[in-house]
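The structure follows.
A single protein chain has been omitted; all remaining protein chains appear in their positions.
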Amino acid sequence: MSKNGQKNGPQIAVDGYDFVEEIASEPGGESIRACHQCGICSGSCPSVLWMDYSPRKIIALTRAGKRQEVLSSNSMWCCATCHLCTVRCPRGIEMPELMHVLESIAIREGLAGRVSAPTMQKTLVNAAKRQGRVHELGLMGRFFLRTNPLAALKMAPVGLKLLLHGRLPLRAEKIEGTDQLRAIIKEAQTIGGAEE
Amino acid sequence: MKPRIGVYICHCGANIAATVDVEAVSEFAQGLDSVVVARNYKFMCSDPGQNMIKEDIKNLQLDRVVVAACSPQMHEPTFRRVCEEAGLNRYLFQQANIREHCSWVVHDKEQATKKAKALVSSAVRRVALQEPLEVREVGVTPAALVVGGGIAGIQAALDIAGAGYKVYLVERDPSIGGHMIQLDKTFPTLDCSACILTPKMAQAGSHPHIELMTYSEVMEVSGYVGNFKVKIRKKPRYVDESKCTGCGVCQEKCPWTADSEFDMGLSKRKAIYTPFPQAVPNVPVIDTEHCAYFQKGTCRACEKFCEAKAIDFEQTEELVEVEVGAIIVATGYDAFDPSPIYQYGYKRLDNVITGLEFERLCNAAGPTAGRIALNGGSEPESVAIIHCVGSRDKNYHEYCSRVCCMYSMKFAHLVRDKTGAKVYEFYTDLRTAGKGYEEFYNRVLEEGVILVRSRPPEVLSENGKLIVQCEDTLADCQRRIPVDMVILSTALQPRADAEEVGRLFSVSRSADGFFLEKHPKLAPVATMTDGIFIAGCAQSPKDIPDTVAQASAAAAAVLSMIARGKIEVEAATSVVNEELCSGCKTCVSLCPYNAISFLEDKKVAEINDVLCKGCGVCVAACPAGAITGRHFTDKQIFAELEGLLADVKLPLAGDAEPTRTAEAKPPLVAV
Partner (left out) sequence: MKQYSYFPGCSLKSTAVAYDESVRAISASLGIELIELEDWNCCGTTAYSSIDRLESIAVPCRDLALAEKKGLDLVTPCTACFRTFERVNSHLKLYPFLKPKVDKVLAAAGLEYHGQVKVRHLVDVLINDVGVEAIASKVVNPLHGLRVAAYYGCLLVRPRVSFDDPENPHSLDGLLESLGAEVVPFPAKGRCCGGSLVISNVDLALGLIQRILESADSNGAEAIVTVCPLCQLNLDAYQGMVNSRFGTKFSLPILFLSQLLGTALGVKPKELGFDKGIVSPDKVLAGHLQESVR
């Protein structure tokens, strides 16, 4: 403990400049520079009480260079993309876009392990790019198997009801143009990313 | 006789010289036709630079001068003055812009130097054909018009009248006073607003040099700086101002009511009314939309009871024309209406009010005699004040309204003082930059006001309380604070009719909608239209001290014009050659300044030298080519073009089409 009681003394953070610029170079990320830290986004957010850090605080931490804390938090993954923040932000920031930029960086760096949402997104996206259609039953199945098989039991009644009402097809659909999708994915991966 | 031209290439420090090879350009200029001397110097606008020109004019008998430097917008007046001081007519000077049009936009040095040479060549050929022109002077009518009777208009009028000159003070409402007379106490001194304003109002109302025209509007402005003719419409009050004693019996006896605009709709007034007791003039006005006589032909109670026999239902509007030398537009601001911000609940939830509404509530002469009360009549136990409503918001107004932080804290103090209620202020940044303002903030903190750094997204109604939901950004937690009353600190915005008013006075507006000053730092009260000035919140949101300062600044500018008594008029205007004019009248309707009239007896057009701005529209439009633009004659313009294109070789007839090869030189004039 240091003299004033702080653990390990004052932290020397990573230079916030670099982290902010990294985000600003992604399309949709440049709005991070505009924030006044007024908090209207957090006050509007339906998920804020579940987040490690509120949306406003995520931006503040980013500017302070707290890369680990931000990218490994669950905050972005709680975002429902409802855009209530976007409508009210006096600087016109599209917060959900910012959240998604952080999510993509978190995944790239393997820092999104604490939460189950990334697995769900990845499962959906894999189905989308391979078959061209998303098959809910398969998606749910894979998701629960990978994250929490016990939770699958809790959800089983809902799944059964949907199945009985003809809303959960058993077989996955596949489009004709899967080779086009493959070519798109391959080229996109060669280019590497969307940033400027 | 060949002209004797002096050419001066300015380095402008590194601004020009770092990109343009100024030595090469002055060498090139020396070789041009009729050029007697060509020099280059670090700063032509400096004293030594100016003296250089004067000496050459004297010693080398120069009769034309070209300076290649910055934009004429910057220093044409400077160099014209230099020529005149050396005895040369100012119109025998031409400035070539090799900075904004060359060194600042062309980055390649070779290209920039080439372009500079073309621009110099162009100016030299032009100046050779320029003629001396007579600079005219017009008188300045020693009177001023002030539009708007708020604190800005009142101050300006008092300053000008105090110097002994006539002022017409025109106000649209029945009384002067503007928004300031609606306020309760003013920050940071907590002076009672009416107490400090009414003496000035009384002075303005009784000053021998101020002609007060209330309930009046400007309809038309014509003329030019120093000589404006203004048509003013005096709306009928239906009360004879000369007979009315201001006794107030008519208002007492009138049985018909309407919402009081002065009290922001929180109380009622009569159909015949003065907006507030200290009105200047203290002469009532009949609101025909709520008066039974005008609507149904009945009542006439006011007429019955008026001992001075001042009621005149037959009164008609009066059109007055005045002549003034200058005009000050001080039309003030409108308060932002927060109704579009659905989530704040204004007009939807009880006890959510705006800043001006609170001023009236708090004011001893207001709807509750100064009691801060809720809808039911009881006093609040807790009050929330939300800053920046409509300000600093891309969805409404991006600018900061400057005064709201201070008036919000003033409200906080008044609420604590009068009711002892808990006060929460919701702010994002606190702006307390004026004299005594930071000290006022500290006082308010010590009085126990809680400041929450947050921009609340919503005001909800739950179980009889108003809940302010927000994220407290400093304590880093979500909060739901129950209060009895919410005050929305609303923005100051341009008047709803700012566009028409701007057109009327030829004043443009900045992107935020307020009237545009000539220069944001160096000319904050002048406008691009000579002789028309702006002051107060009409120019941008500001507090009372700044408004009064700006009003006095505008008055000083006006007084300087009037005291000098005359104004120089630009001589580069257009003139009709009567012999060539065929009387087709095309030019008359085209002139944007209404400067051309048609002489019926001679059947030719005539241009008013003083109204004409030399825009050239008539020159271009005249089918007979009968109009000449002085200082912009066809010959002069063609000479300029020839100078610019001097290095471009025209293909002769019979030559093959010039082919574009990889080695082809780029055009002389960089696009």
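Letters A and B name the chains as they come in the text, with residue numbers starting at 1 for each one.
FYI, a residue touches a chain if its C-beta (ideal position, glycine included) is under 8 Å from a C-beta of that chain, and two chains touch if they have at least 3 such contacts.
A quick note: this is a predicted structure, and the numbers were derived from the prediction, not measured.
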Among A:33, A:63, A:91 or A:122, single out the residue that touches the unshown chain.
-> A:122
Had the left-out chain been drawn, it would touch chain A at residues 26-28, 46-47, 50, 76-78, 80-84, 86-88, 94, 96-97, 100-101, 103-104, 107, 115-118, 120-122, 124-125, 127-129, 132-136, 140, 143, 151, 154-155, 157-158, 161-162, 165-169, 173, 175-177, 179-181, 183-188, 191-196
Determine and list the chain B residues touching the chain excluded from the picture.
-> 341-343
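Quick note on the criterion: only the chains that are shown with their structure count from here on.
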Roughly how many whole angstrom separate the Cα centroids of chain A and chain B?
-> 49
Touching residues on chain B, where the partner in the complex is chain A = 343, 388, 392-395, 428-429, 453-458, 469-473, 476, 478
Where on chain A is chain B touching in the complex?
-> 36-40, 42-44, 48-49, 54, 56-57, 84, 88-92
